[in-house]
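In this view, the complex is presented without one of its protein chains, the others remaining in place.
In order of appearance the chains are A, B and C, and numbering begins at 1 in each one.
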Amino acid sequence: MTLSRRDFVMGTSALALTAPATIARAQSDNINFASILDLSGGLDIYGAPMAETTRLAIEDINAAGGLLGREVELKMYDAQSTIQFYTQFATQAAAGDKAATVHAGITSASREAIRPTLARFKTLYFYNTQYEGGVCDYNNFCTGSTPAQTVAKVVPYAMNKWGKKVYIVAADYNYGQITAQWMQKFVADNGGETLDVEFFPLDVTNFGPTINKIQTAKPDMVISALVGGAHVSFYRQYAAAGMLKEIPIASTTFGVGNEQKLISAEEGNGIIASYGYFEGVDNSANKNFLARLEAKLGADRPVMNELAIRSYEGAMLWAEAVKAAGTIDREPVIEALRSGLSYDGPSGKVTIDSQTNHCSMNVYIGELANQEWNIVESFDNQPPADTQLVCDLNANPNQSTFLFENGLEAAGIK
Amino acid sequence: MNGNDTLRAMKPVFVFALIGIVFMFAAPYALQLFTIINLTTAIALSVLALSLALVWGYGGILCFGQVAFFGLGAYAYTIAAINFGGSTWAILVAVLVAAAFAALLGYFVFFGRVSDVYLGVITLTVTLIFFSLIRRTSGPDYKIGNALIGGFNGVTSPPLNLPWNTSSFLFPEHVFYVAMAALILSYVFCGWLVNTRFGRVCAAIRENELRSELLGYDSRLYKLGIFTIAAGIAAIGGVLFCNGVGRITPDVFNLYNAALTIIWVIVGGRGTLIGPIAATFGLFYLTSALGGQSVLNNNLVLGIILIFFVLLVPKGVAPTVTDWFTKRRKPAHNSRRRRRQGRST
Amino acid sequence: MDLVVAVLFQLVYGIASLALISLGLAIIFGMMRVINLAHGEFLMLGGYTVVVATNAGVNIWIAMLILAPAVVGLIGVIVERLLIRWLYGRMVDTLLATWGLSLLLIGLVTSIFGASTSTTISPPLGIIRIGDYSASGYELFLTGVTVVLFIGVWATLKLTKLGLVARGTMQNPEMSAALGVSNARIYMITFGLGAAVTGLAGGLLAPLTGVLPTIGATYIAKAFITVISGGASILAGTAAGSILLGGINGIFAFITGPTIGEVALLVSAIILLRLLPRGITGRFFRKFL
Partner (left out) sequence: MSRKRDKREVIVETRNLAMHFGGVRAVDQVDFTLYDKELRCLIGPNGAGKSTFFKCLTGQLSPTSGEVIIRGQDTTLAETHEIASLGVGIKTQVPNLFDGLSVDENIWMSARRWKNSKRARSLTSETIERMNLGDMRRKTVNQLSHGQRQWVELGMVVAAEPWLVLLDEPAAGMTHEETARTAELIKEINTQAALIVVEHDMQFIRMISQQVTVFHEGQILMEDTMEAISKDRRAREVYLGSRA
């Protein structure tokens, strides 16, 4: 084989893609559905429940007779909290398994690693995690909530309840920084004052100095966008210093890794959070879902949170679209999804927003009592307003960018 | 040793290089596309393993933070490529940045006569500093030229393009050829280096530093030299890695990756070059396979592998196999010499 | 004024917690010249012991102060018998073997307990008021325990027969063997003691930080650096290392934020090792234990 210049360059890609590596795999009649999540390593606290609900979704689809008369086969990959495996397994899922759709990614870094790969192999991609917003990609559906959906609700609620002076603590990465920016915006919009914003690397466990600073600043409340196992220490140490009873906490991230179960009842009572789903959502789909989950996994099943529910609903949205399109081919399925497809899932009604490929969804505010979330307020059909500010796939479908990668200002907001 | 002797000693190196070239051209016909693409990552990691094999196996320098130069190379490439709008010079920048940093750090430790375990600690600490620092760089304030460093989320790495032709980007399946060629060239380079006077002096310093000094060799300079060269090679691996993955994140600097690098060299064998390369491919296949199942935890498996090798195969696979092979074939006194040749592959 | 006291308290607690997580590593390193890279996982095991025990209804104090050191000490003895004893005198190989052990323990605990177990234990003590500020009583307790632990280890090594024999063995194994001491046993006990102290530390920290299989990684680099910076003297070295690095960390963390605090800790450790390659006690306080 001679390596001419032509072989190397992109211009002849279509040829090169199919030319050498054409040893066909034994193709079964099944439709392949690929899932890539972190089931080991530091992020498995998020990945494990998502994997469970993905399995349940595929079982439900097959129990209802599969899709187009074919069975759906789940190809599940553990990315081991390592970015390189995301790229690797995405390539394998798209080019090897010829998956009809890939549902993958927890962190934004992992999503950004696989998005180009799946776009290249023209494989439909679902990202089922709440995140900072800003993905504008024709091929990529983001089903999770974004800050404008949750922060916009929880900030005014908490300020009404507790007061106007706010101290923000957030995880030190893109998600935390953008969420903190939205928090500051909504605090200001509601006539409040942000006393200080502090960011913490994801492995920090000692929050003593910060607790001192909070005591010095004397805010009416603390809003937290802390993320991950290490940051759970904040809530423990905050409660241990007797602060929780004096200065309450609201959050848009506490609970997404089932943190309420990692701390004791006294350490968590009264914390307020906002998500697109709590177990207490009152509809029949949810009750039915939880009952089946319990039947499958037993009483010690993982507590359901937004990540886990979106993984289920994401799979179901795809299944609905396949049914509507009558094929698993990418283009028709995308068009079916973008036609304003909606699905009544455990979290309520979720509708694809064709402008952004994100979802309009119900948003709930929950208050923690004895390690359980009680829904204190709910808002129907909230649009992904933040991403809508910058992304319009209806006007310009040929896009595949992450607009908030460099922060909100780079995207032209504020 | 004169040139001919060096060439003679390098015979096994050429044999393995030839096997590599055959593989490079045969693989696209024998393997599936996704395997080819994913092999790029394995090749990148094996270049990293090669660099540690050189600095630890031959130089005797216990560098627990070899992955720092790998990651530094990847970041330097990415940031330079974003700023230059092309990859050609960025590759050079990556190698130079990593080598220059290694030279600085090396000056610090070797001329301070920091040795052994402490060296391991310092290099590991430096790696963790990169990990902490780069994770801190989220947000628009942290940028180099036009490139944001991106903190925890990392940066998207621009793909390689044809030399000086910034509009012709390489596809991942073509990056495979580049990676394979880079690996083979790096391997031949290392194979040559360890058989030169410089390489032999480094090996001698590993055996007995005081004796080398007594002979008039400035061991600090030789250590600094091999440390810097190995860092440059690691950076080449880093460039390939961020191309294979499409992205570079600070996780590259974490403790797990630092451990993994050590494991490749331990398993492959200290004192060989081909061993760690082979071990990298083997373990890469294993960890990928572990990702497709959920019975065995991959930390568990890696831990067992590491303990197993330290306790039972301390020399690593390649030297053990060579020993066993030569013992069977030539039980006579010649075996020692053969083993030494085996070591210089 | 109240702020000064509160900040000082945080500083002292930061130093004490650094000393607490490092002491077990220092015992094993100082006595046996073994660097135990599975140290972080020993801490993690101490934490899990407490969590599992309290979930099973054991009193938290018993779980922390008795069960955690006992269980981890026992694990230490087993590890020494199965792994470490084959590698005495091969410092690099021990380093690697214990690194393998660390991965193995993470994998094992993950397999047994899952990625996240409910770790519903709370710090058992209330709060202390410092004027307008409050601090955790439990942190004060931990600071006290650290001091007591140092005194205890000092007394064990200096005043008991076991300590004398152990120190003798580490100085000159042939001589003590000639005097009829079983070196193997002394090594085993020393490693077990180090592991027990580590288990105690892990158990005590569990209510504050929670436990995760991977939590060891948070500690290991810091403990490692503290011990190496401190040098060969077990107690004086650990204390000096903790005070210097913990102090720097705390001050920088308060002024600028936690990341710069961590980086300042690591950078000062590197500079320290460049200036004093054998640690603080390689140059100062040599006569101390």
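One rule holds for everything that comes next: a residue touches a chain if its C-beta (ideal position, glycine included) is under 8 Å from a C-beta of that chain, and two chains touch if they have at least 3 such contacts.
Keep in mind the model is a prediction, meaning the values are calculated, not measured.
Student: Could you tell me which shown chains are touched by the chain that is not displayed?
Tutor: B
Student: Out of B:Ala26, B:Leu104 or B:Leu215, which touches the unshown chain?
Tutor: Checking the options B:Ala26, B:Leu104 or B:Leu215, the one contacting the hidden chain is B:Leu215.
Student: Considering the entire assembly, which residues of chain B contact the chain that has been omitted?
Tutor: 1-3, 197, 200-201, 203-204, 207-208, 210-219, 333, 336-337, 340
In this section, only the chains that are shown with their structure count from here on.
Student: Looking only at which chains touch which, which shape fits best: line, ring, star, complete or other?
Tutor: Topology of touching chains reads as complete, every chain touching all others.
Student: Name whichever of A-B and A-C has more C-beta pairs touching across its two chains.
Tutor: When the contacts at A-C and A-B are counted, A-B has more.
Student: Calculate how many whole Å lie between the centre of chain B and the centre of chain C, each centre taken as the average of the chain's C-alpha atoms.
Tutor: Going by mean C-alpha positions, chain B sits 33 Å from chain C.
Student: Residues of chain B that contact two or more other chains, please.
Tutor: 132, 135-136, 256, 297-299
Student: When you check chain A against every other chain, which residues touch at least two of them?
Tutor: Correct list: 39-41, 172, 199, 201.
Student: Flag every residue of chain A that touches chain B in the complex, lowest number first.
Tutor: 1, 3, 5, 7-11, 13, 16-17, 20-21, 23, 25, 39-41, 76-85, 87-89, 91-92, 94-96, 107-109, 112-113, 116-117, 172-174, 176-177, 199, 201-202, 405-407, 409-410
Student: Across the complex, what residues on chain C touch chain A?
Tutor: Counting only chain C, the residues touching chain A are 3, 6-7, 10, 13-14, 17, 110, 114-116, 118-123, 126-127, 132-139, 207-210, 212, 214-215, 217-218, 250, 253-254, 257-259, 261-262.
Student: List the residues on chain B that touch chain A in their complex, please.
Tutor: Touch residues, chain B against chain A: 25, 28-38, 41, 132, 135-136, 138-140, 148, 150-154, 156, 162, 168-174, 177, 241, 244-247, 249, 251, 256, 287-288, 290-294, 297-299.
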